[in-house]
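Every protein chain but one is kept in place in this view of the complex.
Letters are used for the chains, namely A, B and C, taken in the order the chains are written, and counting of residues starts over at 1 for each.
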Amino acid sequence: MTIKEFLEGDKFALMAGVELMEVGNGYAKARMEIRPQHLNGGGVCQGGAIFTLADLAFAAATNSHAQLTLTITSSINFFQAESQGYLYAEAKEVLNRKHLSNCEVVITNEKGEKVATFNGTGYRKEARLPFSPIEDKPTF
Amino acid sequence: MTIKEFLEGDKFALMAGVELMEVGNGYAKARMEIRPQHLNGGGVCQGGAIFTLADLAFAAATNSHAQLTLTITSSINFFQAESQGYLYAEAKEVLNRKHLSNCEVVITNEKGEKVATFNGTGYRKEARLPFSPIEDKPTF
Amino acid sequence: MTIKEFLEGDKFALMAGVELMEVGNGYAKARMEIRPQHLNGGGVCQGGAIFTLADLAFAAATNSHAQLTLTITSSINFFQAESQGYLYAEAKEVLNRKHLSNCEVVITNEKGEKVATFNGTGYRKEARLPFSPIEDKPTF
Partner (left out) sequence: MTIKEFLEGDKFALMAGVELMEVGNGYAKARMEIRPQHLNGGGVCQGGAIFTLADLAFAAATNSHAQLTLTITSSINFFQAESQGYLYAEAKEVLNRKHLSNCEVVITNEKGEKVATFNGTGYRKEARLPFSPIEDKPTF
């Protein structure tokens, strides 16, 4: 099993249309194309959809060491509304400790403008995940 | 149009299976039944799904005054994993100013245990929404 | 040694004039009288002073079990400016796990109005603190 296969078991992210593009050591990139099903009553991409995109990138980056990491808290800032095109989430782990992880995720639109920023804290369990830890080089 | 009809225009919350139960003045309650589509790779309800549930309750409570309120930042703490049954989100506005709103949302399971807590800050625009402001008493 | 003595070793909180009023099991109350030294350039109590007050209440509540708990992340919402009188911080632990703690702190003025809310996540180390765990009843 690869980390990509493991994370594709996330049915909610799948339903939201989130695609994992790249996973490295403490790093990940994902994207989501805004479709009618992502829009809120105001006609713009719903906050929960953007959170789901960011959260999958966070999960990929923080689980890249193959040690199960659970989100304990996260915060998200919304900067501008988007109603079409792709959104990208790039996650970079800032803290990588035995039991704790902190990871920043920047969400951009197709023009590279910041749409939102996300910061998450993860708690590492003892459990090893069923794939090899990702080495330095981002993969696939 | 009622606030319920306005918020049911949120297609992402709809796809996630979030149902609005009650809206009052600066107050709202929503629920979501955990289904296979909500589960992540670990078999528990995905964080983005819980965020979406909380965010709809937040949107209902903060827009209950019929003045358009956009989320600018929110944070969520996850306390325990759930894999079945209903989750409930109860939102209470703590701050209600002309341009700013702050609202706390508590997410519980069927046993009443806290699953997560959410805090959101909203920015009020001048735009009036196409329904009457909700009076003190929670409705429907 | 008592938990009060332990926490009075916090020289920064002491310099800020924070006084611990009460500690219970997962509970604490502290206060701080706003003085000229707490004011910012705008003549109101500085955010860092309010954070310090909230943080001491958080530290007392989360360390009340006599197991060393370190803050890993916290967020604070500011609702209204204050320039005189006492501020009170009441901390209630929401999550109390072997390795994790979450605690909400409400900061009020003398009229009981909410001035700020604070939410903190703590990580519990194995180390026992040199005092007895606080039983259910708030003390001193």
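Everything that follows uses one rule, which is that contacts are C-beta pairs under 8 Å (C-beta built on N, C-alpha and C of every residue); 3 or more make two chains touch, one makes a residue touch a chain.
For clarity, every value in this text was computed on a predicted model and none was experimentally measured.
J.: Looking at C:Ala49, C:Leu87 or C:Ile134, which makes contact with the chain not pictured?
T.: Here the residue in touch with the unshown chain is C:Ala49.
J.: Can you say which of B:Thr52, B:Ser75 or B:Thr108 touches the chain missing from this structure?
T.: B:Ser75
J.: Extract the touching residues of chain C with respect to the undisplayed chain.
T.: Here the touching residues of chain C are 6-13, 15-16, 36-42, 45-49, 51-52, 55-56, 59, 68, 70-78, 81.
J.: Across the whole complex, list the residues on chain A that are touched by the chain not included here.
T.: Missing-chain contacts on chain A: residues 75, 77, 79, 94-95, 102, 104, 114, 117, 119, 121.
J.: Considering the whole complex, not just the chains shown, which residues of chain B touch the missing one?
T.: Against the missing chain, chain B presents residues 72-73, 75, 99-100, 102, 121, 123.
Just so we're on the same page, only the chains that are shown with their structure count from here on.
J.: If you average the CA coordinates per chain, which chain's centre is most distant from that of chain C?
T.: Most distant chain from chain C: A.
J.: Using mean CA coordinates as chain centres, what's the gap between chain A and chain C in Å?
T.: Their C-alpha centroids are separated by 33 Å.
J.: Measuring centre to centre with CA averages, how many angstrom lie between chain A and chain B?
T.: Roughly 22 Å separates the two chain centres.
J.: Which residue numbers or ranges of chain C touch two or more of the other chains?
T.: Answer for chain C, listing residues that touch two or more other chains: 75, 102, 121.
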